[in-house]
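Take a look at the structure set out below.
A single protein chain has been omitted; all remaining protein chains appear in their positions.
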Amino acid sequence: MQGAPGIEVSPFVEPAPAATYSEWRLIWRSFRQDKLALIGLAIILVFILGAAFAPLLTPYPEQGRGDPNILEKFKPPSAAHPLGTDYLGRDVLARVLYGGRSSLSMGFLVVVIAVLIGVPLGAIAGYLGGWVDEIIMRATDVFMAFPSLLLALAIASALGAGFTNTMIAIAVTWWPWYTRLVRSQTLSLRERFFVEAARSIGLPGHKIVLTHVLPNVMTPVWVQATLDLGSAILISAALNFVGLGVQPPAADWGNMVSQGRLYFIDRPWFAGAAGAAIFLTVLAFNFIGDALRDAADPYLRRT
Amino acid sequence: MQRWEYLLKRLFLAIVVLFSISLITFFIARVLPSDPAAAWVGPRPTQEQIAKATQTLGLDQPLYVQYWRYLTSLLRGDLGVSIKSRQPILTELKTYLPATLELVIASMIIGELIGLPLGVLSGAWKGGALDNFSRILAVACVSVPTFFLGLLLQLVFFARLKLLPISGRISNEIAINYPITPITGFYTIDTLIAGNWPAFQDVLLHLILPAITLAAFGLGLSIRMTRASIIETLNEKYILAARVAGLPRRTILFVLALKNAIMPTLNVIGLSFVYSLTGSILVEVIFSWPGLGQYLTNAVLSLDFPVIVSVTLVVTVFYVAVNLALDLIQATIDPRVTLS
Amino acid sequence: MSDQILLETRRLSKYFHPRRGLLSSKTGTVRALEDVNLTIYRQETLGVVGESGCGKTTLGRVLLNLVKPTSGQVIFEGQDLSSLERDALRRLRREMQIVFQNPYSSFDPRFSMFRSLAEPLTTHTNLRGAALEQRTRQLVRQVGMPEDALSRYPHEFSGGQLQRLAIARALALNPKFIVLDEPTSALDVSVQAQILNLLRNLQRHFKLTYLFISHDLSVVQYISDRIAVMYLGKVVELIAAPSLVEGQAQHPYTRALLSAIPEVHPEDKRERIVMPSKAPDAARPPSGCSFHPRCPFAMEICAQVEPPLEQISAEHWSACHLIHQSLQN
Partner (left out) sequence: MTELLTVENLHVVFQTYAGTVYAVNGMTFSVQPGEIFGLVGESGCGKSVACLAILRILPGHGRITAGRVLFDGHDLTQAKESEMQAIRGRQIAMIFQDPSTSLNPVFTVGSQIKRIIRHHTQASRQATEQRALELLDEVALPDPPRIMQAYPHELSGGMQQRVMIAMALASGARLLIADEPTTALDVTIQNQILELLVELRRHVGLSILLITHNLGVVAETCDRVGVAYAGQIVEIGPTSEVLHTMKHPYTQGLLAALPSAQQKGRDLLSIPGSVPNGLSVIPGCPFHPRCPHVMEVCRQTPPRLTAVNPGEAQHQVACYLYSPETAQ
């Protein structure tokens, strides 16, 4: 027998399996086959860019922010006002672009907060198990026992109307879903031997969760988050519709529908434009999320 | 585990959840607001009102004493008094609840009656024409804001086609000429019992638009989830085994697969129920439907805090009860449930 | 003699209580291990064999302290693991490693092989940079893999290759003792032979001690020096491999297992011992000898008195009332 590095081993000739792409590249390859998803992506991009560059895109930025222009009120769509004007004479296109700032950012922030709270809790519950798991899961039970719109409505009215309070209220009802998702993923991950291997070499628990557990549970979280962006926008629009959320004169798609609904039968354009904006955005997120889920399916099943 | 043991366990868990719900509503009512007494009194409170509220709510007491008083009064069925109407909330709820339930149940019937079969067929013939149609229908249904859909339907069926009434539960002239004697509080049933045909017809016409509006989300949800669970079940090894045994396709689909797929379907019904219940808040505003939703949104606008908290509590209790019932139904269908 | 002993267990037991949450009825405890006394000598391979649910996997986990025993002791080189402080225990982890059954799930799919192999080294040593790279290259060479394997990811390897790399990871810290938990049961026969050969070579070269867990008696017979046969959480027979081959097994369960191996050469066939197929339930072990309901030779006493593990010869222990029967006759 030779020295340590050269110990005798059986001859070994084996080609590596052919395709070696990263997970996200494979997901993208399948995702881009989906026409609806690409349309969805385009819609979202248009709304995001529209909201971001609203002051440059509309000649009436001050109306978008809420300044009334009473003399021009109830003008139907025309060249000067492509989507017409509302009951205070403001340009509806400007309102929709500015309203997108509130609606899109609230939906986005709600999901971000929910992920930031829900994911760590789920990983901890799943990895530690025992009474920690029990407490966290019972907490999710209780929050999930409430219909989320209702709980968000109650909390938002307790905190007082406003963008931040409404956003917090929705996020509070939302995190348990991520906790549940991540916990179940973590549990199935624990069955896999590499986590046990990490334990067997004495890697401390927090390191195992950070390096081995969390990175491996995030794919389904991203898929869920995409689908949830739509739902979060829908629910925030609903709260804005009943008068919580951003307060007039600031614009939000939800409160625009609310303000326009009394005139809807005769002058449908301004509630209609805002309603259509919500519908298209949520539809787009659903298209994207569905395609992402289908594309990621082999990877979701693998764990 | 024995079945009764499972039942007991579920009941126990439900009670724990109800208890925790009361904790959270207490938290929302008394801890979250910066000035709970002011919140409890409503907009533009006077000094005197606040002082009175502080006393009746016991806000000067430690929190656990406050909670105990809150809990005991809840258990006595005392939900407090509405600021706006100065009526006991429980009494008011009794008049609003049947209207909401009638709407919710009607919408569930529409949604599930269409959604479940469509989901099954769409899953069984994945990729077919019907599947493509129902998938688009489903995603449209879950994407459209309920309040916007309501407005669109009013525009089409009331303003343009002049087929259906725009709002309310009943027309004024019918209500006057053919008065309804409330028995169940469900106008459709009450008119049927009384044989009050003109009123029945009118009530039914009023119900159609709001019920369809409310049904949309649950319909989309049912199609998607039923489809997914059928597809998953059809991929199971025992379905392959049944095919290999030569069993006909309809038996495999409608007997073997469906009984397995029924569990997720029951969950769908539970979820649809809660979405209808909360969706009714918006639909009732659009259609001026005198139910819980309108009661609640008016309370939000007038800062009638006791009402907001009470409605939240009552609806949630309802939801917990429905889920408990569904759980028990599942336990009787699937022999494995009681084991896990 | 005692310095020959690497590891010992004393009355090691592990009970699992299937969690039922609140308001549960006590429906029995699963006795995965019960009163297990084993001695493992330096540089030997102790085979552990038994059917699913017999507790063999739990034994491996308890020895490595990955699962805490309910009672009893694991003594590694004279140190009782349960008495050790956390830090001492972590240091001891360097000495004992494990290779798992399923090579495909043994590696984090997001880690390159280099990261996976470096993990034990960075956790326990100060090796960094070039020295670390040097060491990982040495490790992959030792298990017969090319060095460029280090830059690749788990999904780029076959099962056999992954199992080689898992062995490399287990070797990283120069352990004395390796638990091999069904290391070849997920592999094809032709690849299994490669892995078994590799394990034998490494053992000789690094003076390793193995606990080889398997449900496949023919593999265990081939690789082990001594074999422990487990049934429902207990060791029912402990026998030197050559004696087993010569047909000296005493316990009816061991003999049933032996006779159940499907043989390629029918002339090697032993007379088959037929057992009733009634599956044992680990949560409700039978009275007396837990094997008696399935034992073709069961006597009255078997249902009442549990037979102790008794020494028959120097390296042969068996827990069966028949021992006395045959000695008397």
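Order of writing sets the labels: A, B and C. Residues in every chain begin at 1.
Note that in this section a contact is a pair of C-beta atoms (placed from the backbone, for glycine too) under 8 Å apart; a residue touches a chain by one contact, two chains touch by 3 or more.
None of the values given here were measured: they were computed from a predicted structure.
**Q** From the list C:Leu46, C:Ala241 or C:Ile312, pick the residue that touches the absent chain.
**A** Touches the omitted chain: C:Ala241.
**Q** Of the residues A:Leu26, A:Val112 or A:Ile168, I need the one that contacts the missing chain.
**A** For the chain that is not drawn, the touching residue is A:Leu26.
**Q** Just the residue numbers, please: which parts of subunit B touch the chain that's not shown?
**A** Residues of subunit B in contact with the hidden chain: 236-238, 240-248, 251, 255-256, 259-260, 333-336, 339.
**Q** Take the complete complex as the reference. Which residues in subunit C touch the chain that isn't displayed?
**A** 51-52, 158-161, 188-194, 196-197, 200, 215-219, 221-223, 241-242, 244-245, 256-257, 260-266, 272, 274-275, 277-279
Just so it is clear, only the chains that are shown with their structure count from here on.
**Q** Please identify the chain lying most centrally, where each chain is represented by the average of its Cα atoms.
**A** A
**Q** By CA centroid distance, what chain is farthest from subunit B?
**A** Looking at centroid distances, C is the chain farthest away.
**Q** Counting C-beta pairs in contact, which two chains come out on top?
**A** A-B
**Q** Express in whole angstrom the distance between the two chain centres, defined as the mean CA positions of subunit B and subunit C.
**A** Taking the average C-alpha coordinate of subunit B and of subunit C, the gap between them is 55 Å.
**Q** Could you please state the distance in Å, as a whole number, between where the Cα atoms of subunit A are centred and where those of subunit C are centred?
**A** Measuring from centre to centre gives 47 Å for this pair.
**Q** Would you kindly tell me how far, in whole Å, the mean C-alpha position of subunit B lies from that of subunit A?
**A** 24
**Q** Hey, what residues on subunit C touch two or more of the other chains?
**A** Within subunit C, the residues that touch at least two other chains are 21.
**Q** Would you give the residues of subunit B that are in contact with at least 2 other chains, written as numbers and ranges?
**A** As it turns out, subunit B has residues touching two or more other chains at 13, 16.
**Q** Using the touch definition up top, name the residues of subunit C that touch subunit A in the complex.
**A** Within the complex, subunit C touches subunit A at residues 21, 64, 66, 89-90, 93-94, 97-98, 100-102, 105-111, 116, 119-120, 123-124, 138, 141-145, 152-153, 155-158, 160-161, 166, 169, 173, 194, 197-198, 201-202, 204-205.
**Q** Under the definition above, what is the set of subunit A residues touching subunit B in their complex?
**A** 138, 141-143, 145-151, 153-155, 157-160, 230, 234, 237-238, 241-244, 254, 257-258, 261, 264-265, 268, 271-272, 275-276, 278-279, 282-283, 286-287, 290
**Q** Of all residues in subunit A, which touch subunit C in the complex?
**A** These residues of subunit A touch subunit C: 1, 4-10, 12, 14, 16-17, 20, 134, 191-194, 196-203, 211-212, 215-216, 302.
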